[in-house]
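Notes follow once the structure below has been shown.
Note that this complex is displayed minus one protein chain, with the remaining chains in position.
Order as written gives the chain letters A, B and C; numbering starts at 1 within each chain.
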Amino acid sequence: MTQALALAGRRRDAARAAASRWLRTLGPGGAVSAAVVAVVLVAALLPTLLAPGDPTAVVPAQAYTPPSPGAVLGTDASGRDVYTRVVHGAGQSLGVGAAATAIGLSLGVVLGFGAALGPRRLDAVLSRVVEVLFALPSLVLALLLVAVLGAGVGPSVLAVGLATAPGYARILRARAQAVAQSPYVRAARLEGVSAPVAFVRHVLPNTVWPLIAVATLGIGQAIVWVSALSYLGLGALPPSPEWGAMLNAGRLHITTAWWLTVAPGLAITVTAAALTFLGRRLSAVAPA
Amino acid sequence: MTVLRWLLGRLAAAALVAWVVATVVFFALRAAGGDPSEAILGGPGSQASEEAMARVRAEYALDEPLVVQYLLQLARTVTFQLGDSYARRRPVAELVGDQLGGTLALAALGLLLAWLLALAVATAAVRARGPVARRAVGLLRAGEVVASVMPHFWLGAVLIAVFAGGAGWLPATSSDNSLRSLLLPAITLAVPVAGFLGQVMRDGLEEAHTAPFATTARTRGASEAWVLWRHSLRHAALPAIALSGWAFGSLLSGAVVVETLFGRPGLGRLLVDATHSRDVPLVIGVVLVIALGYVAVMTVADVLERVVDPRLRERVEAAATPGGEVVA
Amino acid sequence: MSAALDVAGLTVSFPDVGQVLRGVDLRLEPGRCLAVVGESGAGKSVLARSVVGLAGEGGAPATVAAERFTVAGQDVTRADERRWRRLRGEQVGFVLQDALQSLDPLRTVGAEVGESLRLRGVGRPERRRRVLEALARAGLDEPATRAAQRSGELSGGMRQRALIASAIVSEPALLVADEPTTALDATVARGVLELLGRLRDTGTAVLLVTHDLGAVARLADDVVVLDGGRVVEAGRTDDVLGNPGHDVTRALLAAVPHGARRRPPLPASEPVLRATGLRRRYPLPGGGTASALDGVDLVVRRGEALGVVGESGSGKSTLARMLVAAERPDAGSVELAGEPWSELPERRRRPRRHLVRLVPQDPLGSFDPRWSAERVLRTALRVSGSSRTPVELLELVRLPASVLGRRPRSLSGGQRQRLAIARALAAEPSVLVLDEPVSALDVTVQAAILDLLVELQERTGTALVVISHDLAVIRQVCETVAVMHDGRIVERGPVERVWRDPTAPFTRALLEAAVTLP
Partner (left out) sequence: DTAGTSGEPVEGGTLVYATGDAEPTCLDPHVGGNYPQALISTQYLEPLVGRDAEGEIQPWLATDWQVSDDGLTWDLTLAEGITFTDGTPLDAEAVKVNIEHLQDPDTASSTGWLAVQKIAEVEPVDETHVRLHLSEPDSALLESLSMQWAAMQSPAGIARGMEENCAAPIGTGPFVVADWVPQQHVILERNEDYATPGPQAENDGAAHLERIEWRFLPDPATRWAALQSGEVHVIDNPEPEAITAAEAGGEITHIDAPRPGSVNRIELNSAQAPFDDVRVRQAFVYSADVDPGIETLYQGVATRSHSPLSSVEPMAYSDPSLFVTDLEEAERLLDEAGWSQVDDEGYRVRDGERLTVRIPVSTNQSVAAEQALFEQIQANTRRVGFEVVLTPLDLSAWYGALAAPEDGGENQYEAVSAPYTKVGPDVLRILYHSDSTVPAPSGYFANLSQVTDDELDALLDEAARSTDPERRAELYTEVQKRVLEGYYILPLYDQQNHFLTRGVTDVRTLGTVSTPTFVDARLTS
């Protein structure tokens, strides 16, 4: 019993030490960013915890209420509570960013690792593929995809994912090549470690770590791009409180009901900025 | 010899791009539904007669199997014959040619502004002395990140509301390529890109500014400004140049939004319209021009990088030679 | 005649770090050379930079105070940035410690060398003339070609000379040179020292910062010994080196590799590695090929300590890679314990890999940055199927167990080198190939590692192949030596014999270049 307590205590201490070490490496800006991301994560996973109301509840009589104690961020054209909508939109917006990044990453991993570690000819082919993917700007891809698949979050996510894939592929290829030819991988090989084992032990972890940083950054970017698609009417389906859709709907009232743009606009920029900042910090502290 | 090979490589890339564009667009728009003959005969919702549609199908080979149609389209695209727009009944080359200038002007000014902004931020950051200035640099850094994630349409809307609707200083709409008319849309495009370039450039500048060669320049009596302009900036510019290719792509993506927002004529808007009306030849034309423009800019960036950094010229050749076989 | 440099009570401190220099007194006359020596971190570079008003360069801003501070006859105790700028480049030339990175890689050597002239508005033709002249004076062949090249196209020694040319181009009264020979091999270093000597002889005052006592002995008239930011000993070079008065000085002197290893050569045992007719060519950037190895035969016998010396680029590292089968030779072969080795496919070599170990030139790079020392050693032990523990390995290289939890990056250079050796020993190899095991270390640490190698060999009986450009290092550890030049072994034999009685002309040049202490 006491032993268990002591053990738990030691774990707690260790956790605290680890946390403080993390805080130190993140720096003040990184810590603030991490906090922001944490709040957004809570909003995404447990929105009712932060905003118990219904984000789609319509009360036309209360339309366009400016921020007030009853509605901290005001209400929209249909009298829906903007704060509640922003909180409930976190899940979709963050999910959108994460899904797009996941798509981009998976494709990027295949292309990048294939190019870096496969035979020369494969590298040449994949590098061309990457170049061509680069040449199709994300919104162009998105327009096409939405034409094929219809509007909605799915196609937008897919489009942004596809558009970011070449970037990831290029980073991965460079990184994987550098690691694969690094002295420590050579050293391991000279110790008699086989190529696949060296890949799993060294190349993978050392390539993936900087990628986490880049991916963090990418999620923020993806959120922004998907929101841009909302402007062209290609984004999330109503009445979803996805931030880009909210921002776009509110944009028309920018002079009469400023809070309709400010709330989702800030949600997008602050979240994306926090993710970007965190990503940059992570890549800075990541062992190179 | 190597120049020739490099040139051939670029040409191959262009052909490859043409192929991919033709393939992607062709199948995407075919899968998107909507009968092409309808797009030709007055667009969606048209009530063209059966005979008219039959005639158009025959004329445009739309009654051939899809594979044959694809091959025909491919043959045209790869030889850069763009054909006529379905909906607008004008040669695609002409339509695209009309809009190209506007978009290029916008993207070029956007890129220029982004560079200037990034440069201003980065130089301010390395020249900051004293605690207050350093703190300001911290804010600047946060500003860069925020700028880099600004959605275009929001930023543009705010700019319009403030500068055009509110103050009336600049036109809200942008119809020609005069500086006055280009300024707001170009700023809208430039800010996010400047955020990125600024981060990269500042990192590079901070590193170069403390590098031994910068110190050596100081030991020769160089002032901070001299070190900045003659040494550090060139180093900091390298990653920024490399990023400019990407930035240009991002500007073209942004142009789709910004041209609609400011009512500017341009490729982005043309593309949106063409996609909506399933105007296959026009979409292919626009996407092709955008993609080739991107390849061209990448090429220019490549060359520019080599101009700024002579080390890269050798690296290409060195990379081309087989390295020593290491346990493999 | 006024002093080129006259400093009294110079104190430099940094925020958070505290005082780095504590009341330093110095005096340097024109036409003389004053050496500043001391262990790493003693404050030598800070002192050098203070002389041009750049004490805080590259880090936190420094606070500088002095009772008396004149440079080239000018009082600079209260000099502002503009006064300093006028002084720099004009009156004081400076050669920075990081010679290889001190020339802007994006600009031509000519532009770099001429920069201080350009800053002073010297016109183009005049500038060009003086740049070429300075390059020639610095001992660079074909000055016009060099001026058009960029630093990346020059070898290390050439870069160092170009840097010196840039410091002397405006004929300053005072030349400050921070570690001008550290990165260079012996023959090249000797050239640079001779150049500095000639400058001194023509009236320039030279402030030489170094930890290489050999260089001091060769060049300096006077010497100050710095320790913890204080001058602990000062005087004429002969006096200080010949009769050191302070422990620090004595320690520095003792650390310089000298003398031969006191152990008779082993009776001829059977060979573990036998290289025959090794050839390796590399393509050159501009086309053509360079021959890195050109018909090398070499035998490493069981339990033997074999040294390989040679200039930079003579093929030493290439040879090492061939021996451990990291790379395949173009021609010739290597046998391991009498069986084929280099020509086997990797799959068949793997079971015997544990017999041969390489300690690479750059130990830091050879560790996965994410792995702790413990993981490094544990993995090495598992790969070679050894039943020893990481702690035992650490004991072998005299490292405390506390190192286990640390990442390589947080270890000092000496500790890293030991860890690399410990990792190599995990497999209990028959041969240990060490590529430049001490070149990156400062003298005192270097001495400790060399001692360790000797001790290891005696204890474990592992054959050593020690690669170095420094003959003194080889002499201290090895019984036999092979001298390489242009990809060939030009001489081979017992160290003492070669030392005393070199046959190849190249060996003789190498020995002459190496400075010895009196």
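As a convention for this text, a contact is a pair of C-beta atoms (placed from the backbone, for glycine too) under 8 Å apart; a residue touches a chain by one contact, two chains touch by 3 or more.
Worth saying up front: this structure is predicted, and the values here are computed from it rather than measured.
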* Structure fact -> Across the complex, visible chains touched by the hidden chain are A, B
* Structure fact -> Checked against the full complex, the residue among B:15, B:53, B:124 or B:140 that touches the missing chain is B:53
* Asked: Taking the entire complex into account, which one of B:119, B:157, B:186 or B:301 touches the absent chain?
  -> B:157
* Residue, one of B:152, B:218 or B:278, that touches the chain absent here -> B:278
* To do: List the residues of subunit A that touch the chain left out of this view.
  => 56-58, 60-61, 63-64, 77-79, 146-147, 150-152, 233-234, 237-239, 249, 251-256
* Structure fact -> Even though one chain is not shown, subunit B touches it at residues 32-35, 38-39, 41-53, 87-90, 95, 98-99, 157, 160-161, 164-165, 168, 171-173, 175, 260-263, 265-266, 269-270, 273, 275-278
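Here, only the chains that are shown with their structure count from here on.
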* **Winner on C-beta contact pairs when A-B is weighed against A-C** => A-B
* **Whole-Å gap separating subunit A and subunit C, where each centre is the average of the chain's CA atoms** => 47
* To do: Could you tell me the distance, in whole angstrom, between the mean C-alpha positions of subunit A and subunit B?
  => 23
* For subunit B, what residues touch not just one other chain but two or more? -> 326-328
* **Per-residue multi-chain contacts in subunit A, two or more chains** => 186, 189-190
* Asked: In the complex formed with subunit C, which residues of subunit B make contact?
  -> 210-213, 215-223, 226, 230-231, 234-235, 308-311, 314, 317-318, 321-322, 324-328
* To do: Can you check the complex and tell me which residues of subunit C touch subunit A?
  => 324, 326, 349-351, 353-354, 357-358, 360, 362, 365-370, 379-380, 383-384, 407, 409, 427
* Asked: Where on subunit C is subunit B touching in the complex?
  -> 52, 54, 57-58, 85-90, 92-94, 96-98, 101-107, 112, 115-116, 119-120, 150, 152, 163, 166-167, 280, 282-283, 285, 321, 325-328, 346
